[in-house]
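Just one protein chain is left out here, and the rest sit where they should.
For reference, chains read A and B in written order, and residue numbers begin at 1 within each chain.
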Amino acid sequence: MDYAVHILTMIAITGIAAVSLNLLIGETGLVSVAQAAFAGIGAYGMTLLMLHAGIPFLAAALFSALIAGAIALIIGAIFLSLREVYYVFGTVGLNMIVWAILLNWDSLTRGPLGIPGITRPEVLGISFADNTAFLILCAVVLLAVFAAHYAIMKSNFGRVLHAVREDEEAIAVLGYKTEVYKIVIFVISAALVAFSGSLYATYLSYINPSAFTVNDSIFILAIVILGGLGSAYGAIVGTCMLVGAFEALRFIGFPASIAGDMRQVFYGLILILFMLYLPRGLFGKFRI
Amino acid sequence: MDAVPQIVLNIVIAGGIYSLAALGFNVLYSTTRFFDLGYGAYALVGGYAVLCLYKWVGINLELSLLLGVLIAGLTGFLTEKIVYRALRARRASNTVLLIASLGVFTLGQAALAIFFSSQFQSLSRDIASQRLFSIESGVITATQLLILTAAFAVMGILVVVWRYTKFGRAVRAIADDEEVAQTVGIDSERVIGAVYFIGAAVGGIAGIAVGFDMGLQPLGMTILLEAVIAAVVGGIGNMYGSVLGGFLLALVENIGAWQFGGEWKFAFAFAVLILFLLYRPQGILPK
Partner (left out) sequence: MNKWIWALIVIIIVGLGWWAIGFSGNSAQSGTGPIKIGSVLPLTGDAASIGTIDRAAVEIAVAEINAAGGVNGRQLEMIYEDGQCASTAASNAANKLMNADNVIAIIGGLCSTETATFAPAAMQKKVVVISPASSAPNLSQTGKYFFRDYPSDAFQGKFAAEYAYNTLGARKVAVIYHISDWGTGIKNVFETRFKELGGEIVSESGEPQTATDYRTDLTKAKAANPDYIYTPMYPQGDTALMKQASELGIKAKILGADGWDDPQLAKDAKNLGLDILYTTGKTGTTDAFKQKLQQKTKSPDVPVGAPQAYDAVYILANAMKSAGTDPDKLADTIRATKYDGVSGHIEFDQNGDLTVADYVVKRMANGTATVVQ
């Protein structure tokens, strides 16, 4: 049971990141491979605020999400001119640079030694030190993010995003400032995934740059592709499958020495096969 | 400033490898105009094929090298036929191709790790059997010199083939417009297949070079990213650009390492990439 609780918690946290990425890729067509970087900014921001400034979890997490959003604002503006594949490369570069900073700015982040001792949150008097309680917290946040996604997409704002997806030039001609929309959704997405980073940090009680690499961003990308573009539900299902099924692989009997590589084989296959035969993913409304 | 000649040589040495890597990547780009990240896998295949043949099966060195390069080329050729051709046939966007190629890279690397284990393996037998050449107060080994020569030789051959042969003209025609090229009677599938073979083979050379100079691990991300950055910065689509980009990247990385320490090397490389993507995405040299 404990194991199930753990896996579900990881699914919830990763699910938040996946839903936030869907806002970018699925709804707006911005293929970003930098979610892990913003998760890292959220995680480290929250941790430093909590440990050095004594700020309680919720405030620290919200504040670090704001910081991530601010950084996304600047980056989003800088990356406006990048299109398609170049945008992808730009985000890869962003992730690499953020990761390098987390790794090498010793004095702030302790580099590869990471930051231990992150306590579980106490929100509104309730302590979440118990794993099951924490899972419920994560599930609640996931639900909130899901609701936010739904709200955004049902609104006018969401409709413009879809239009940007389909034909950016057309909608720009109609007078919509597409740059603003793209930056705003980038900021929102970054803030959401940053919050998931804070949850991650407080769950494991220890953070380390190894959790925020380009490979982690690619993993979330694979989830969104699997789940389907344009569907938050798909993102969550995709998360369940990739995280849950991969864990299940442990029990199938692959020797542990290649299990890690077998997972990579599967997930490489997913990327290839889905692009070839199921570009819409499982529940997607759009294809890349 | 006694160290300057050595730094220059360091840059030249690294530049040689990056240039080779970028050249192969650039070749792959030349007809289909998309970034094939599977290149990282082809390069690894080259290195590991030589490991297998030379160290395990015991074939002599020259033949192993040749076979290794050919096997790498074959991998690229097959990938194009099996994965990319279908995608291109339905006019998939470059991003889709990129993601599929990412899948190829992930799959290829993991398969090699399973087969050859994640352990670090060295291609060269002897550690100190190198002839050293002194230039001013700097030093370069025979292997490194060989790699450099190979880089320029490959560049030269590619430039000649691309510019002066019928094949090269076919490549450029397809790059401009595949349908039109087909109407003129060019068998685009065969040409593209050949291009993938060549590009992957050059990648194999790069992978083998790295294997000899430094050692083999099933971790191709580094060499792949170096190839991408060098090719893009130097001018994608231009052979000279790949070499220029390779040396430029080596320059930036080493100066960065010199000033700030080796740990920032990668960050600098990517900062340069982003700068170019923003201000000059076509790279330094035009197509």
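Keep this in mind: contacts are C-beta pairs under 8 Å (C-beta built on N, C-alpha and C of every residue); 3 or more make two chains touch, one makes a residue touch a chain.
Predicted, not measured: the structure shown is a model, and the values here were computed from it.
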For the chain not shown, which residue from A:74, A:147 or A:245 touches it across the whole complex? A:245
Missing-partner contacts on chain B, residue numbers: 1-3, 6-7, 10, 13-14, 113, 117-120, 122, 126-128, 130, 132, 138-141, 210, 213-215, 217, 219, 222, 254, 257-258, 261-263, 265
Contact set of chain A toward the excluded chain (per top definition): 1-4, 6-7, 10, 103-104, 106, 111-114, 116-117, 204-208, 210-211, 213, 216, 233, 237, 240-241, 244-245, 247-248, 250-251, 255-261, 264, 282-283
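We take it that only the chains that are shown with their structure count from here on.
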The chain A residues in contact with chain B across the complex are 31, 78-79, 81-82, 84-86, 88-90, 92-94, 96-97, 100-101, 103-104, 214, 218, 221, 225, 257-258, 261-265, 267-273, 275-276, 279, 287-288
Across the complex, what residues on chain B touch chain A? 34-35, 83, 86-87, 92-100, 102-111, 113-114, 117-118, 221, 225, 228, 232, 261, 263-264, 266-267, 270-271, 273-274, 277-278, 281
